[in-house]
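Pasting a structure here, questions to come.
Missing here: one protein chain of the complex. Every other protein chain is in place.
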């Protein structure tokens, strides 16, 4: 048991931190999110060159033989720098699905930085239930005809492929009968209505109106998509918790600095006991959020579904609950400055808030965790 | 609309406060709870002489024509003084049931101070569900034969009559088919196993083993006991919230005094900003608890079941949640002194804690309130 | 103790309710219900409608146009306008500088300003906060130097709400730099058209432009615009802080927003059923509803005390803290209810007149910005930390 970073992992994170420090100051981020695409292709190419896009994949698949832990560590550092490039969606989620399904051809394009991906796992009525799929995939000859509405599909405006679950069997909200398809957004019947998100990212409503795909568009077996979806969601959740931990780290550090430098009633705010104690709580929250994120990362790579799911849900619940406190308190302690667009802290706050909505919020995962927990002594 | 005490109500509370100040200091209370009976008959006679035992009952019933509000105000003052005399059980609960059922004969004894009452509404399996009655009442001739186990029956050791719900029809946990019986604890088949409670009161396990009662033991119609039980529980809940508000008032005042007089690091504790802000929160909690208790009192006297039940459940939820905070914080701010038996604060804390368990705790009433609330605009 | 309205009060409530139903313009009502951005004209139109009915000068003496309502009537009016989707009354004229002028102003000031405040012909804003001062209001640095019948004002104010619409600003300025902190401050009325004033918007985290910086560069203000004696501005400011504050509870408005939570939760689905049928979500709503009841009942106790002639005390701090907490909790529930559709940021959908179909349900667009925007509630207007300090000192005697 060694619940600390290896030297290689530390070096990886250091290199990401250095990239942010050198090439990703806050004004730069601001200019990126104001562009049409919302992030930088140049940076993306750099990520490819540095090997970050292939980090979690095996060497056989053209990757660099790391794992989810390494991807999570990159996202933690991205969280610290509030990086908007869609690493989560293209590499962890999309790449993760391709990797599980053995689609090394597309994965190679991802690793090379030539392909962006999106995953349309949510629908207007689904809320956080991954099995609530109304989109239909009807067999047509050797292929399928897909019809449905995918809601808030992150990174879809830039994606060269969109992966969508569609129901080829089973009743709505059943795990059985869901198939995964790789869709080309330029295909007939696909409409992608893009928009920015409140935290400066890009997403889209994706309408599929009788989209025809061949049998090769299927990821995994027909009707056997759900386990891939759930596994990927748990892994993405773990990685997302790392990003949240990184966001919290910067928020706590910024607030700490702000309180030390800002004077009120003739003394620095950091001398007010109320703020000291509240900051001590935030410090604990961000430390423990990191612990939970790392736990989820480690467990997400394991075979045991229950251990993986419990860890992901525990971490997401914790990060959701404490993240709300950290975010709101950091803003409150910044006073009026905290609610301005000008200060980075407000952008970190928005990102942290929106992370809670992804892959199920704290209440969703609390219930999932409770239902996965027995009455046995294992805690 | 006049949400403040009338002059008469204020005078009534003043007289109770004066009684406590003059005759009920903390050492006196300590000596009372160490006696076998656990409270003072002399005080009880005084209460009768002062008319407090008849306050909530109409003049036709031999009372003094006040209402639940007046009883609640007495209990609020009792809460401030941590009075152990069983006013809640004999007057509000027992007397309330007798009054609803028109048993003026027994009510006269209560008002005169000659009769104590208990109400065995809980059973080992019932938790907070008032309709979960396993005790059976079988028709035998013109009377009934009652068998069952009543759990934690407050004031039973001193009670001249114990009122018990028993099932004369319907299935378990059905509201239909519950009848109320007045039992003489000296009757054959009644066993009363008394004990003190953690907050210095007295209760008992009451076993009914084929207890024979006549038709005159029935309160209200056969099988029609549930509405009486629920009404009485809501009224008692409102009155209990008043007691809780009174307890909180003393806890906040004591903690306030303690912080002002106790020095640490060369200054009074009241100068520590962290404690100032936490005390400000406690101040708000006790003020709002009083508001909620009064609201429940006013609504509990009304006809509308939903308005009464929502108010009682809202108040009990609020008082339970905030009472836990007030209690724990008051102890914490007293430091080591707070956890000693010697300091009154620890006894107030225990009482406040136990109030949450009576007639359903905060979670129980939160759910009841939520289920009574529509989606309409009335809030 | 009695929670029922008297027949007269019931009649009054019905009258207010009917008036709103009849006279609140439908376009304004629609914007309010969707949480969309209001224009200056929306506020002014509604305030003029109230003015015409004689209901604008709430809290003002009748001689200056106040409607002479009892505390209970004021409570009812606040509740009904909040429940009825009416825009907020912009407080800077009516509730702030108006009462100050009534209490401290000269006859000329009264004649010049009060009628136009009441008729909403002049829009006021408040120049209190300064950069670097935060909660320490008295550390303000904007200075006013006497020169030939004028004060020459230099400095900067910040967090000035809706200054972009304002015709006049009331300011605290330092008129004696040698005096101790709270002394040496004066209360000045300044015409926003005076040369040397620049207004610069501050974009807030939700993308909104409600607050501004206001710069004063050799702005010449006639000495006649001083309210109260020179260097006694702090007394004036304190009067304002203690003035009729029960309206900060915003109970009616929060009841309205909580009903909106329920409506949205009844429309949103989870596991094939409306979200509102989820016991946990219902209980979270119940918690906020109960906290709102506690606020309402405490407000009613204060209103009853006022009816009995007792002056309001530091209860305002209690109301401020809990009211803003309830408001913020409601905005959290709204974001939670909407799930993934909290994410899209479609700026145009936040104003009326956008003709494209909404992204997700039509009520979704404004919810996350509403949550973000409302973080200010516990910061502005005397932060909740300042309010706790006031309770500790003024009530607990710490």
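By written order: A, B and C. Residues from 1 in each chain.
Here is the rule we use: contacts are C-beta pairs under 8 Å (C-beta built on N, C-alpha and C of every residue); 3 or more make two chains touch, one makes a residue touch a chain.
Computed from a predicted structure; not experimentally measured.
**Q** Touching the left-out chain: which of B:144, B:349 or B:369?
**A** B:349
**Q** For the chain that's not shown, point to the residue among A:46, A:172 or A:291 touching it.
**A** If we include the chain that is not displayed, A:291 is the one touching it.
**Q** From the listed residues A:15, A:263 or A:276, report the one that touches the chain absent from this view.
**A** That would be A:276, which touches the missing chain.
**Q** Give me the subunit A residues in contact with the hidden chain, please.
**A** 1-6, 9, 69, 256, 259-260, 270-271, 273, 276-277, 279-281, 283-284, 287-292, 294-295, 297-299, 314, 317-318, 366-367, 369-371, 373, 375-377, 379
**Q** What subunit C residues would touch the chain not displayed?
**A** 279-280, 283
**Q** Over the whole complex, note the residues of subunit B touching the chain we left out.
**A** 122, 124-129, 132, 151-152, 172-173, 193, 195-199, 201, 203, 205, 262-265, 274, 324, 328, 331-332, 335-336, 338-342, 346-347, 349-350, 353-354, 357, 361, 363, 367
Here is the rule we use: only the chains that are shown with their structure count from here on.
**Q** Going by C-alpha centroids, which chain is farthest from subunit B? Tell me that one.
**A** So the chain farthest away from subunit B turns out to be A.
**Q** Using mean C-alpha positions as chain centres, tell me how far subunit B is from subunit C in Å, no decimals.
**A** Chain centres of subunit B and subunit C, defined by C-alpha means, are spaced 42 Å apart.
**Q** Just curious, how far off is subunit B from subunit A if you go by their C-alpha centres, in Å?
**A** Computed value for the inter-centroid distance: 52 Å.
**Q** Can you list the residues of subunit B that touch 2 or more other chains?
**A** Subunit B, residues with two or more chain partners: 273, 276-277.
**Q** Send over the residues of subunit C in touch with two or more other chains.
**A** Only 385 qualify.
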